[in-house]
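As you look at this complex, bear in mind that one protein chain is not there, while each of the others sits in place.
Entry: subunit A
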Amino acid sequence: MIVAVELGLIYAVMALGVYLTFRILNFPDLTVDGSFTTGAAVAAISIINGVPPVVATLAAFAAGMAAGWVTGILHTKGKINGLLAGILTMIALYSINLRIMGKANLPLLREETLLTPLREAGFIGSAVGIMVFAVVALVIKLVIDWFLHTDLGLSLQATGDNEQMIRSFGVSTDRTKILGLALSNGLVALCGAMIAQYQGFADIGMGIGLILAGLASVIIGQAIFGSRIIFVATLAVVLGSVLYRVVIQLALQAGLNPNDMKLISAVLVVIALVLPQLKVFRKVQGLANMKKTLTGATEAAGAKA
């Protein structure tokens, strides 16, 4: 269970990236599945070639930003539907990731990674490990909170909320969308780099279906913990990510087949999206918040489709 919490806290970085596009920009970005692996691949191959782990992890962040930038350019300048733009980049990244890695799986077991000191001290899988990963996730959350309240961040928020309005105040929404997508995928790739170092390998298939985990974290987290202000919304995403991993862990312990996990994830997200629309749930006061979050989500998906 401790491992599940640790994983949840690391994956929270990815979920925060998904929050930036899905909630702030109102853009369901599927680049995530590809850019996550890109981050892992870049970090792994760099570390294997002797690059210091910190630099390798930052390089992963930069590679993710580049991937998001491509999706942004396709969508804004190429006028390609947002979902399709994300899919195109994601598919193209599969080949690129193989090129980066050279083969489908890169083990990191004997390499010096960011987590080696923690592992050697025996902190991984303990309360200290949870503390360390919680601090990392919270620092990134706070940086996002800060950014979204700067002049630039406000224009990013407004881009997702009312494009006509923010353009009338002199902001190029093409530019804000590209920036948002780049930042989001940078975070996703950063998360990929950390996961590769945590589990000790990078794998070509590690990003498949990850967008679901991200969406589930955002939707479930915000349904339970709220999203009235940014500070609460991002905290909810972090907690949602932990909750999601714990639920998956419980499902596995209950004897479910690990091969069914993607199906279970998908069903979980569908339930989270559909359940609050049922009449019985609408009447429950405590779920009013949930309803708002979720119908907003379906509208967003519908508008882009």
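Please note the rule applied: a contact is a pair of C-beta atoms (placed from the backbone, for glycine too) under 8 Å apart; a residue touches a chain by one contact, two chains touch by 3 or more; residues count from 1.
In this text, contacts and distances are computed from a predicted model.
Only one of "PucR family transcriptional regulator", "Succinyl-CoA synthetase, alpha subunit", "ABC transporter ATP-binding protein" or "Acetyl-CoA carboxylase" fits the UniProt record of the hidden chain, and that name is "ABC transporter ATP-binding protein".
Residue A:153 is the one among A:34, A:53 or A:153 that touches the chain not shown.
Summarising the interface, subunit A meets the missing chain with residues 147, 149-155, 157-158, 161-162, 164-173.
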